[in-house]
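Following this message is one structure expressed as structure tokens.
Every protein chain of the complex appears in place save one, which is left out.
Presenting chain A:
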Amino acid sequence: MEVGTGKVHRVAGPVVQATGLKSHMYDLVLVGEEGLMSEVIGIAGDKHVIQVYEDTAGVKPGEPVKETGAPLVAQLGPGILTSIYDGIQRPLPKLVEASGNFISRGLFVDGIDHKKKWEFEPVAKKGDKLEPGQTIGTVQEQLLIKHKIMMPPDKRGTVKEIKSGNFTVEETICVLEDGTELPMIQYWPVRRARPSRSKEAPSIPLRTGQRVIDGFFSLAKGGTAAIPGGFGTGKTVMQQTLSKWSDVDIVVYVGCGERGNEMADLLHEFPELVDPRTDRPLMERSIVYANTSNMPVAAREASIYTGITTGEYYRDMGYDVMMTADSTSRWAEAMRELSSRLEEMPGEEGYPAYLGARLADFYERSGRVTTLEGTEGSVSIVGAVSPPGGDFTEPVTQNTLRITKVFWALDSKLTQRRHFPSINWLDSYSLYDLTLEPWFVENVSPDWNKNKRRAMSILQENAELEEIVMLVGSDALPEDQQLTLEVARMIINFWLAQSAFHPVDTFCPYKKQFDLLAAILQFRDHAFEALARGVPTDVILGTPSKDALAKVRLLEDYEPELEKVRAQMESEFKTMS
């Protein structure tokens, strides 16, 4: 396409108006003498409205605006893993090389290295008919992660020539009969979902190693979860913990309008931490987008799309991908800011009327799919929401809850009590509950669901009793209810509470989750039986084995200790009178 040049007409913050352009909506343009990366977001009369991904200080009317003839694309190919990008897929370490410790403007850096040679191993043969998405060959991108080089989703053809050996991502590795030369790299417009053959029901749990999640409100592979909470309630810690221990192949972590120090923390930790499933550094399976709160808002708006696009790309290779977005509220605010600069009609609380639609489009890009090639892959999305004043009735939370299937409600009352994760066990839910239960019964224990229900109903009863206690004190309650309060306290403190910073307890395997809860329920049954025998409550509550149970979860090799405690419990209750 022919590309032309226009002129800046007006500059107000990140929004620029220009005249003399022929670009289409969402095309990239380069604004000003410095060529600032920008995107067309509106066309009105003879003027194009443009959002600029970089700071616009100093840009003047009359400066040139260069067209590129293409929308914002992600560069897809080997070399994405372990990268740290800004919101428009510029590798941040490369920006440090180019401009030092502070990010300067007008820099263009490729999303993946165009010079590095990768060893390409062909899979397709001469004469093969290749359909969209079909594997042409592979590259060993990381020690344990094979990168499939696939036909672009909009191309098909017969192989005329296929190569083998070391190539850069731009060199041709395959030629089709029609003369098309295919390199390893693909460019994909970030605002468009990558196609798949069909969506499948999410019926496999995504193991997070977090008891309150796996045990009570589990997420499915390909599913969506929202984690709303006021400031300091644990959204970031939870997303980082999930990124560390979840049983997915690839993690896309999008830091969208949040803190620089948090990103530094993650960037220092991930290369050092080891994925327990593979014994390899976590960084090898990770892609990080860090568009912090002080970086340009337009790039923040784009970061969610670049993030999900890279996620979909690995899904297409047949991997299970998890994307976490921290925080979708900052993304929504970026939309709001840009919308108000466009002088659009504001909807609720100043957000644009299309807020709900944009959120839905984003979460819809999740899913467990049969890929174009016929393998299975998934993208799960966990989105943090930061409601003003911690009030869940605000538009971003409400619009998100309409779409996502899992709701982990963070509760600042629990935070204040330093109960972590501060996920409220009464308000939260998972709509995958019923679909996933058979999996747990088959793979962990036939009693999984029964125990979960029992624990939940004890907590429900506890909540009702606590209201009474607030009025009359716990001593006024009948003895059986006092026991229930204590059992609930055990479930809360010994099981639901789980420190992300404890070297062992940060991750809890399914079996351990089950065993710990079973032991607490065993205590409950003994306690009620003893009460029925006439044993006074304070004797029951004074059981030493009860306190011993508190610390089993902190042990890596917990089984011998748990056996011991359970045996102790049996004998204590037997002799109790």
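Heads up, the rule we're going with is that contacts are C-beta pairs under 8 Å (C-beta built on N, C-alpha and C of every residue); 3 or more make two chains touch, one makes a residue touch a chain; residues count from 1.
Simple rule for what comes next: contacts and distances are computed from a predicted model.
Remark: of the listed names "Binding-protein-dependent transporter inner membrane component", "DNA primase small subunit PriS", "Uroporphyrinogen decarboxylase" or "A-type ATP synthase subunit B", the one matching the undisplayed chain in UniProt is "A-type ATP synthase subunit B".
Here one chain is not drawn; of A:Gly165, A:Pro346 or A:Pro438, the residue touching it is A:Pro346. Of A:Val123, A:Val175 or A:Leu267, it is A:Leu267 that touches the chain left out of the display. In the complete assembly, the contact with the undisplayed chain comes from A:Pro388, out of A:Gly4, A:Pro388, A:Pro438 or A:Pro536.
If you put the missing chain back, the residues of chain A touching it would be 9-13, 17, 55-63, 84, 92-93, 95-96, 100-104, 230-232, 255, 257, 259-261, 263-265, 267-268, 290, 292-295, 297, 330, 333, 336-337, 340, 346, 349-350, 386, 388-391, 416-418, 469-476, 493, 501, 544, 547, 550-551, 554.
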